[in-house]
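Removed from the display is one protein chain of the complex; every other protein chain stays in position.
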Amino acid sequence: MDALFIMLLAFVGYLLAYRLYGRYLGSKIFQLATDAKVPARELQDGVDFVPTKKEVIFGHHFTSIAGTGPIVGPAIAVIWGWVPALLWVFLGSIVMGAVHDFGALIISMRNQGKSVSEYTSKYINPRTRFIFFIIVFLELLIITAIFGLVIAVIFAMYPGSVLPVWLEIPIAMALGYAVYKRGASVLPWSIVAVAVMYLTVWWGASAPIVMPEIAGMPATGTWTLILLTYAFFASVLPVTTLLQPRDFINSHQLLIAMGLLVLGVFVAAFTTDMAFVAPAVQASPEAAPSMWPFLFITIACGAISGFHSLVSSGTSSKQIANEKDSLFVGYGGMLTESSLSMLVIIATCAGISLGYTTKAGVSLAGVSAWSAHYSSWTAAAGLGSKISAFVVGAANMMESFGMPHAIAIVIMGVFVASFAGTTLDTATRVQRYVLSELFTSLGFESFRNKYVATFVAVAAAAALAFATGASGKGALTLWPLFGAVNQVLAALVLTVITLYLLQRGSWGWILTAIPACFMVVMTFWALVINQGMYMKQGNVLLQIINGLVLVIAAWVVVEGLLRFFATLGGTPAPAVDTAR
Amino acid sequence: MCSEIAEDPRRFFFFMGKGGTGKSTVSALAACFLAARGRRVLLLSLDPAHNQADIFDRPFSGRPQTVGERVRVAEVDQRHWINRFLHSVQDHVRRAYTYQSAFNLDHWLDVLHDSPGIEEYAMILAFQHYRQVEQDIDVMILDMPPTGLAMKFLRLPRLSLRWLTHLENLRQEILRKKEIVHRIRFGRRELETDRILGRLKQQGAFYDDLKTLFENPVATRIHLVFNPDQLSIRESGRICEGLKAIALDRCLHPVLNMASREEFRLPPELFPGRSVPRLSLSDCPLIGLSALHGYLGEQGGRMDFLL
Partner (left out) sequence: MKGERLRQKLRGWWRTADQVARAQATEKLEWEVREMENIFALLTLGAFTGLPSPPMQLTLELLPLMERELLLMLEKVDTASDPLAELFSTLNVL
């Protein structure tokens, strides 16, 4: 019952925050006005700049920012207890994350829809473009390694999900063919595709595929190699062949999964004795990094995520028809994602209490069910255990309204794996462009060839994955690194928002400066601790990457402070076309 | 277009060669020779040096002037054609662009007068103009500028076509994708016709026509005038290679000019399998119509290769 209570309380809380804090920020601090000029109308061209209804932008924006991030992060972080995780997700998103997304969207909108790296170089200085470049490069490298492992781990733990996830490929390709070559209407056919996919789930549940240990390499290792090979091929195909159709299927899966989770919480609350079995707070679990600062790095996408600024300033800002709509899209979008994270916390901490049967045939319930996953940082299968806590917890809740457990497990496993798969595909694709740019400008002509660049991208990811063990445990060491890079970017964007408000003479800059400082401090703290740890372990690759992120973080701070004090000292605002 | 070229009875004789080989004089002689045999000739000087005025000892302009029976001469003013082209671009831009103040195009276009590529294009435009306007002639003789510029002129259609094919393909791909986007977004298939693609195709047709003309050995003859000395012979070899590279070797007709020593041997590998006509040095300076006729009276037989 308390799970339902928490969920409802959180939803009410989000609504209140939206209406009170969000509106306040919008009207008083950013001074959004209905009659202000927006790029969607000023630069209207029927292609990029098109005034669009806020619901449509929201749908697009939300499905772009939601992914595996808001699921995996909280699933790991509840090791420190459900209260800190919940508080960070709830409060962090309201005061930091949503403000970050909101601000990024507004600034882009008021700068002719320019992307965040463009206006960052305007508000701070042009050198910051390199920061973006390097951050994105590192992030993509880490993502490709982690998400390959995530899927591998899911395959290893839930062999029933193997078949549906691979079958998604032909289904997506068929959908792509229908829509792009045959002119089929997108929405109805993508729904059909999702329905077909759920049929395969039912098939997969009865036909699990287990990967044996090959030549001493554990199953996860083999799967990782296979998945990275898939990423290689998928990312060189045209987007309309595989990637885009997968996106449609994923968006529907997201909505369905969220619906199932909410329904599950409701029904389970009344028909079972589901309760929070996780400890409220557990500041120093065994072998785990300490809660301060790692909680704030581990949960990125559910509370605040730098990468959202790229989406805000991508297509969304070019379509806002009325300045006031940006509240719904930017602020509202982030809060909705945060609510997904909150559902994850409930599933992992309460849903799991309904018990499950381990591979060894032991039946666990209540606290012991939770502890089996979270007794230590690397308990059982490392990252795998944390994800499975979510999958099992969610399946338990769904079972309460009649869904067979095995099917529910596969649905959730497939859900996480599909999103991770699309991210893997996209990240490899973008990384290829980044590497091409970087290396051809350094004189390596061979990188013009897309296969060479893609191969290097995939190989680098494989190196990183295997350097950490190519297993669930390894992925767990990488996750804080992923979070740290993401939060450095978030800190940078918050700094830009702060400078923007400062230059407009609004005292509201404090409201974004505090989150910026908070993120900087937490990120630095975590990076320094990690560096020490990697040095002790003697892992050179991780030391280098971590070190690089440290340098970038320091760079961000220095640039931000320089500009901050310059602005306070009276340097004029950036010249030319500041609309408002 | 190709069939039109096949049906066009006119012939185009180009005379090119290193500076000083006597090509302008040879082209003037050729004009008189052919006119004497009943052909209506237009002698067009594309050479900025405008030697024809010196040879015929009278000024010429862009408007063809009658010189003797059935011979008309005109000199192309390159600057005039460059100006004409740039002004027309300026004009189109002014009419088409909405956001005028953003970009002072006039400034740019002044600089472009001497841009690489403009000279040969001006020549092409002039050539096409006369080709279109002068229908009542049998032969058009073209006194070409020195080798470098002449080769650029001959190469221009091919080079342009290479670029145009590439650009056209890119444009078609863009349109294909746009069509898909359009169809998905708005349910319709058709886009408005792409003016850029239209222009690319139009340009393609323009150059294709020229290329076909140049490569047609019946309609086009490229007379390479050279002298009996090492440098001239070496250069001719190179020009030959150059023409082969643009598939114009079948139109090549070498002419050895100022060959005073009859026994002078041409290296056999220079123009294998061909007999190269030789023109001998004239005793007196070939200035004025009567001097030209005089030379033809004596040595006319050597110019039978023109028939």
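Just a few scattered comments:
Here the chain labels run A and B in written order, and each chain numbers its own residues starting at 1.
Going forward, a residue touches a chain if its C-beta (ideal position, glycine included) is under 8 Å from a C-beta of that chain, and two chains touch if they have at least 3 such contacts.
None of the values given here were measured: they were computed from a predicted structure.
Interface note: of B:79, B:185 or B:274, the residue touching the hidden chain in the full complex is B:185. Touching the chain that is not shown, out of A:93, A:200 or A:251: A:251 (per the contact rule at the top). In the complete assembly, the contact with the undisplayed chain comes from A:423, out of A:253, A:400 or A:423.
Across A:124, A:243 or A:556, the single residue that touches the chain missing here is A:243. Contact with the omitted chain, checked across A:200, A:313, A:400 or A:530, is made by A:313. Although one chain is hidden here, its contacts on chain A can still be listed: residues 47-48, 52-53, 55-56, 59-60, 63-65, 67, 69, 114-118, 121, 126, 129, 132-133, 136, 139-140, 143, 179-180, 185-187, 190, 239-240, 243-244, 247-248, 251, 301, 305, 307-308, 310-311, 313-315, 423, 426-427, 429-430, 433-434, 437. Chain B residues in contact with the hidden partner, per the touch definition given at the top, are 85-86, 89, 92-93, 95-99, 102-103, 108, 112, 115-118, 121, 156, 159-160, 163-164, 166-167, 170-171, 173-174, 177-178, 180-181, 184-185, 195-196, 199-200, 203.
Here is the rule we go by: only the chains that are shown with their structure count from here on.
Inter-chain spacing, taken between the CA centroids of chain A and chain B, is 64 Å. Those residues of chain A that touch chain B in the complex are listed here as 179-180, 183, 186, 240. Those residues of chain B that touch chain A in the complex are listed here as 180, 183-184, 189.
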